[in-house]
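Every protein chain but one is kept in place in this view of the complex.
Our next item is subunit A:
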Amino acid sequence: MTVTVSASGLTLRYGATRALDDVSLRLTPGVTGLLGPNGAGKTTLLRVLATAVPADSGAFTVLGRDPGTARGRQEVRRALGYLPQTPGFHPDFTPFEFVDYVAILKELTDRAGRHREVRRVLAEVGLGEVRGKRIRKLSGGMRQRVALAAALVGDPGFLVLDEPTVGLDPEQRLRFRELIAEAGEGRTVLLSTHQTEDVAMLCHRVLVMADGRIRFDGTPAELAARAAGRVWSSTARDAGAKAGWRTGTGAFRNVGDPPEGADLLEPTLEDGYLLALDDEHAEVTA
């Protein structure tokens, strides 16, 4: 499959902290999930790929364009849609006004054409009916959809979404996943999330990050398969497990290196994710 985004050796320090530590990746069309705990470096990686901050070292290309020069950066930005972790709005704007403003920032200067595009993306995210309402009066889920519409304006080829499902209730999260799945048709989407469910339902590939490094790069099935033979059930907390928690049945689910004769369970994506986080020397598979 065509590689649309390629990065090698991205490193970025904030003081003594290595927010990104020699990160290399290759993205292809479709939705790629970026999983990791808080402080793993997910947002920093997304901000670098979105050209918001430069890396200290390393290089990357987006759709064949190199953002290392001012001209290349502008070309990358023309092909980019970015939904930041905490999207800000002018509170007195309506969704139409806000997306219109972002469209101008994306160089859509012809008024009639720009307004058609604004209507299109607002309809795409299901906000056509509330396009004239003040943003401050919209629910959290609707605000996230306004931000997604702003990211989609201009039909970008590379979409960067930083934890778009945080703070949404289950129904809103489901609706948002549908929108992301639609957005991923024909374009490259990098989706940062805490939720393994988001990855399971949306992504053809998943990256796991911890301490500024990519710990896993493969398909969701491959991530789950890493935990095969390393998940077991016990009646009490197993001190030897790398992680363990009580399930709804009252039994403990443990991941790690099982003891002799353990009652092995079918691994899930979450089990694979926990192991990838814990494994200092996890192998990057792609």
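Here is the rule we use: contacts are C-beta pairs under 8 Å (C-beta built on N, C-alpha and C of every residue); 3 or more make two chains touch, one makes a residue touch a chain; residues count from 1.
Methods note: contacts and distances are computed from a predicted model.
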item	value
Protein name (UniProt record) of the chain left out of view, among "Sarcosine oxidase subunit gamma", "Phosphate transport system permease protein", "tryptophan synthase" or "Zf-HC2 domain-containing protein"	"Zf-HC2 domain-containing protein"
Touch criterion as defined above, residue of A:78, A:175 or A:204 at the omitted chain	A:78
Absent-chain contact - pick from A:116, A:137 or A:246	A:116
Contact residue for the chain not shown (choose from A:39, A:58, A:87 or A:126)	A:87
Of A:60, A:96 or A:176, the residue in touch with the unshown chain	A:96
Absent-chain contact - pick from A:1, A:104 or A:264	A:104
Subunit A, residues in touch with the chain not shown (by the definition above)	14, 43, 47, 50-54, 70, 73-74, 77-78, 80, 82, 84, 87-91, 93-94, 96-97, 100-102, 104-107, 109, 111-112, 114-116, 119, 131-132, 150
